[in-house]
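One protein chain omitted, others in place.
Right, subunit A next:
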């Protein structure tokens, strides 16, 4: 709802649309992803009561945190009319550098908190830089975001393979034990990754809907030229969205590394598509101009839930997992689009 309000402030057109779409249409548009999530959860319970087990729910939410956090960053990029395909490879690269750095710092600082903090700091810095590069090349170099991030995707992916010598980088055991609670630990019964996910979602929500930066993202995504004529620093804002995306990737990596303590060329493969899917399922438009953080959160949880449910049953042939996933994603998006396609002029 409030995302619609934010739109309202930017353009009159959005305001008109809001009036036109009053009633059920708006409800389904906003609640579509939530409805789909509930239906999916019911399906999960029907298939296997173990779905509702506290452990299972906790596992699932914790798992969804990686894609979820990355997808929140992607919501900004996509809302502002951009696209970032490099996130999965970036996560793998950052994870690789973190592991190498922490392993080499063990000699100097010992396997302590200092070493871990250095790793975390390096991760955030790298994410910020990587995002800055994506943003600058896209805006100043005037190259399509698709091409730029496809390029950086290949670069980061091969860099991590190179760093790992084609194998797997493994975190020092002693450091791992100190760092481990970042993934496996919990606070008030909820695991740390879920807290981080929640925190990022709240900050993202405020940033997108209640700040000038957020409104600029909507404006640029709706019409870049108009935004430019309205004295918005389009290049700067767009670069900032990529940097925000970079930080989100860094945060996701920080909670990913302690899970298995390793990184390889196979880390984070296809995360970019999952993140984009989560964003779109959540109701953000791929062509930009409209974004919804809570939708993205639900989208990310849904994607993980599909995989989880498929693991809980042997009724469906394993070979068809992709088919089930594909159908559910398309239906989920159709559910929310169907109502407002009618209302569209």
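The definition used in the following text is that contacts are C-beta pairs under 8 Å (C-beta built on N, C-alpha and C of every residue); 3 or more make two chains touch, one makes a residue touch a chain; residues count from 1.
In this text, contacts and distances are computed from a predicted model.
Enquirer: Leaving aside the chains on screen, match the unshown one to its UniProt name from "DNA 3'-5' helicase", "MacB-like core domain-containing protein", "3-methyl-2-oxobutanoate dehydrogenase (2-methylpropanoyl-transferring)" or "Periplasmic binding protein/LacI transcriptional regulator".
Expert: "Periplasmic binding protein/LacI transcriptional regulator"
Enquirer: Please pick, from A:146, A:184 or A:334, the residue that touches the omitted chain in the full complex.
Expert: Of all options in A:146, A:184 or A:334, contact with the hidden chain holds for A:184.
Enquirer: Which of A:193, A:265, A:283 or A:299 sits in contact with the chain that's absent?
Expert: Result: among the candidates, A:265 touches the missing chain.
Enquirer: Contacts of subunit A with the missing chain: which residues?
Expert: Touching the chain left out of view, subunit A contributes residues 48, 50, 53, 55-56, 59, 63, 161, 164-168, 170, 184, 259-260, 262, 264-267, 307-308, 310-312, 314, 318-319, 321.
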